[in-house]
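Input: one structure, supplied below.
Left out: one protein chain. Kept in place: all the others.
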Amino acid sequence: MKRSTKVAIVNLADFEELAKKRLPRALFEHAAGGAEDEITLRDNVVAFQRLQIIPRVLRDVTERKTDTTVIGHAISFPVLIAPIACLRRFHPQGELALVRAASNAGTISIISTGACYDFKEIATAARGFAWLQLYAYRDKAVTQALVQGAEAAGYKAICITVDVPVDGNRERDRRNSYYYPREMLYGNLKGLGVKGVSRRMNNAELLAFADRELRVALTWHYLEWLKTITKLPILLKGILSPQDAACAVSSGVNGIVVSNHGGRQLDGTPASIDALPEIAKAVGGQIEILLDSGVRRGTDVLRAVALGAKAVLLGRPCAWALAVDGEHGVSQALEILQKEFSTAMALAGCARVSEITADLIRLP
Amino acid sequence: MKRSTKVAIVNLADFEELAKKRLPRALFEHAAGGAEDEITLRDNVVAFQRLQIIPRVLRDVTERKTDTTVIGHAISFPVLIAPIACLRRFHPQGELALVRAASNAGTISIISTGACYDFKEIATAARGFAWLQLYAYRDKAVTQALVQGAEAAGYKAICITVDVPVDGNRERDRRNSYYYPREMLYGNLKGLGVKGVSRRMNNAELLAFADRELRVALTWHYLEWLKTITKLPILLKGILSPQDAACAVSSGVNGIVVSNHGGRQLDGTPASIDALPEIAKAVGGQIEILLDSGVRRGTDVLRAVALGAKAVLLGRPCAWALAVDGEHGVSQALEILQKEFSTAMALAGCARVSEITADLIRLP
Amino acid sequence: MKRSTKVAIVNLADFEELAKKRLPRALFEHAAGGAEDEITLRDNVVAFQRLQIIPRVLRDVTERKTDTTVIGHAISFPVLIAPIACLRRFHPQGELALVRAASNAGTISIISTGACYDFKEIATAARGFAWLQLYAYRDKAVTQALVQGAEAAGYKAICITVDVPVDGNRERDRRNSYYYPREMLYGNLKGLGVKGVSRRMNNAELLAFADRELRVALTWHYLEWLKTITKLPILLKGILSPQDAACAVSSGVNGIVVSNHGGRQLDGTPASIDALPEIAKAVGGQIEILLDSGVRRGTDVLRAVALGAKAVLLGRPCAWALAVDGEHGVSQALEILQKEFSTAMALAGCARVSEITADLIRLP
Partner (left out) sequence: MKRSTKVAIVNLADFEELAKKRLPRALFEHAAGGAEDEITLRDNVVAFQRLQIIPRVLRDVTERKTDTTVIGHAISFPVLIAPIACLRRFHPQGELALVRAASNAGTISIISTGACYDFKEIATAARGFAWLQLYAYRDKAVTQALVQGAEAAGYKAICITVDVPVDGNRERDRRNSYYYPREMLYGNLKGLGVKGVSRRMNNAELLAFADRELRVALTWHYLEWLKTITKLPILLKGILSPQDAACAVSSGVNGIVVSNHGGRQLDGTPASIDALPEIAKAVGGQIEILLDSGVRRGTDVLRAVALGAKAVLLGRPCAWALAVDGEHGVSQALEILQKEFSTAMALAGCARVSEITADLIRLP
């Protein structure tokens, strides 16, 4: 990328525009698109914009601190990296470039079950800032191997996806005949010593294994078992109902991610940010709440934190930044978002993240 | 149709786009259009999209059952075929192709009074999956002949249209000088042995007869009489008011269809789905509620069922599918919708249709 | 106009489109336009469309009666002709063509103070179906001459405009340097025998007189005086506030016209139809309520009547119809609207105007 192009990047939307020009259309549409009519996809972004911020003035915000913690882990600002499968599609260094940028920025990457590298490679690059996003397998031995592999490699938490009992109906992928590139997926499955998987499998064999094994009756009982095989904190990713949030509290998990999977699963759900207030009420501060889907601005981070999220997950913009400029792109994206967030804090009258409270937001 | 075109069909909207290219413009606009400014026509679709679905997670939805019953009749998923007159306009095999596809899919077709084939031909093709949509005639003998003809042929219910005391003001038809093709209409009237109708009438004579006889004071009293001439269950199609729904319960009919006639009658009514919640409350489970107008997605079926409909009627998309690929097209359309519905159930956390309840929907 | 063009007219909007092609741009924009940003102008039409109609079914509507009365005067359907100044701008026969068409249709024309013909010419053509729209003059003798001139000629009511203390800010007219054609205005002022006005005045002199005299402190006191000089019923045109409506009841006038002057006076007022429900409540049936601004469809007439208007006034569409085809055009426009209204009644389940009640409407 030429320097002149870099000058043009002033916000996260710029990365998307550049990535659109660089990536194959089918891949871009796969990552940018959502399920069916993409109503939830669009609403995720617009819903933030509907939430008005009432700033407070005449407070000393000259020295602001954007840092916070998630599940006891210190991060530099309330933004984590959302899991996206198979990041080598976007850049040759894939997850490694991403976690280097995120760790340097002082925040956590949630690494997809479908990562291109194995746990150790990623954990080394992440220097303690990695969590595992987990897709549960029908064969509990595989799930166990994944969880314990991550734990052994130094991952710090398990974020299990609960909103994919079946794949969302992503019509763009069907029109474009888009498939994940087999040779890139599941770097972490190999060599975990689970039955039916070996380092010597080629990718076609590996993928067939995974497809066959991913149809699992993932229920609250499954979570009970999951808790027995790891000491890591567990978060549930994909909660939109206050009742499910209350169940999560009862179930003893450590946190939830309010998410509609970026509009990629059930089209027609509320925007995540619109679901947050009732969920925060149901949770009542007993466990931590994260949120993803639609975050594009520092003011969005502020809105989510004000309404009860400990932090947000940033997904697509990281993929675009990775495609545009690898590790440096992701660093730049995180820097932009942190700067925007710091500015939003100042203008809203907040010097600390703990001062970002619900009374700053006027619900529509 | 070439195979390459078929590949492009991923949802019901694709059939409309293809049908638009194939059908004469006046016919397409006749079937696609609505009354006057088409406000209700458009709102029928958008209203579904406004109703947000709050999914539940961590339920076992690996084995889903989409089947249900309507008026005691088992169907494979909560979708029936709405009545459309004169289906040979869309495909040479008209109603026969349609009912074959519907019966194969395990669901019921509601056959228009203005069908191109007679009761026996259709009933044979439908193999027990046919209901009669009835327009009442001024001469009760004609009505009686229709109802008893249908009953004799094996139709299973009478669905009488109550929202056409006069024709809606469909301006597209007036601008296009569109008329029903006389040679195709009323295959079922001939040979029913009613006064003034005979098998030897040509179509012009038959149509004149029908036009003359369709202006009837259709009232609750008329329904009392209707109940005396048939043992078939009776449903009222075209209810939008909770008061009328309550009257329907009192009148002893077996069900109602919440409908604004696809936006073709009174422009300015609420979308059917917006009228449903209050009607469901008024009916209180005493009779069955169906719904049509605006269903385009599996999520729409789920919304209607959640808000109190036993099933929905699918109209225009069937005509488009018929135009695009005859029986095979309709089969494909139903398959797509059933698959979408099954996916929506899974993603909403429902393994059975009975689990689709009102708390899944956030009313605007 | 060629016959082929006439065939294309199916609704009132068609007249506007044709008139736009025929009239000088400045005149078309003068009549079609509104004040300042034209927000009220647009909302007048859209507001009707927001009001949903809940139809009732299974009522005998085979023989419908659309007739009603206004201030004791029988009319064929609840639509009067709104006053528009100087109709010869639209057609050589101006007011005469209009009142002939309206009288033939069995309804009343409200004739502008700025008509091109004198009272007797118009009254003769109107055959008892004329009311006077009155702009009050500073010199009460002029007002008195106008009122008594109308009364003597056979006009049946006085409809005094109360929403023009100053002219609205109509920017289109200023950009187009549009002025009323002097030679056409104020046919009714000449020969009334008021001080300073004579039949021998040329039009420039007459216009200067009118301009000078129209700035009057029109107050409730002025109305007290007005009541002393005529036995005709008096209506106030231009009420939008429930408080003013209550004052109107107290003042002893016979009716009010809920109106924002077609969006031509104060931009930013509510649409007339949105103001109606609260005004109807304030009036409580003590005097009659009419309404104008935004009526384009039979369903609009039904909505206004349902919410408490005895009838509506039709303005711009009459000017367009007059421009397109003179008396015949206006007849055609009224016929279209009456037919639409009759159809709307049938589809809503109303056989008589008195059955059009507020429960048919769902307020937003």
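In this document, chain identifiers A, B and C correspond to the written order of the chains, with residue numbering beginning at 1 in each.
Throughout what follows, a contact is a pair of C-beta atoms (placed from the backbone, for glycine too) under 8 Å apart; a residue touches a chain by one contact, two chains touch by 3 or more.
Please read all numbers here as calculations on a predicted model, not as lab measurements.
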Shown chains contacted by the missing chain are A, C
Going by the contact rule already stated, which one of C:Leu80, C:Leu240 or C:Leu302 would touch the omitted chain in the full complex? C:Leu240
Could I get the residues of chain A that touch the absent chain, sorted low to high? 8, 10-11, 49, 51-62, 297, 299, 303, 340, 343-344, 346-349, 359, 362
Provide the residue numbers of chain C that touch the chain removed from this figure. 36-37, 39, 162-163, 165-166, 168-169, 171, 174-175, 215-220, 222-223, 236, 238-241, 243-244, 247, 265-270, 275
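Everything that follows uses one rule, which is that only the chains that are shown with their structure count from here on.
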So how far apart, in whole Å, are chain B and chain C when each is placed at the average of its C-alpha atoms? 44
Distance in whole angstrom between the CA centres of chain A and chain C is 62
In chain B, the residues touching two or more other chains are none
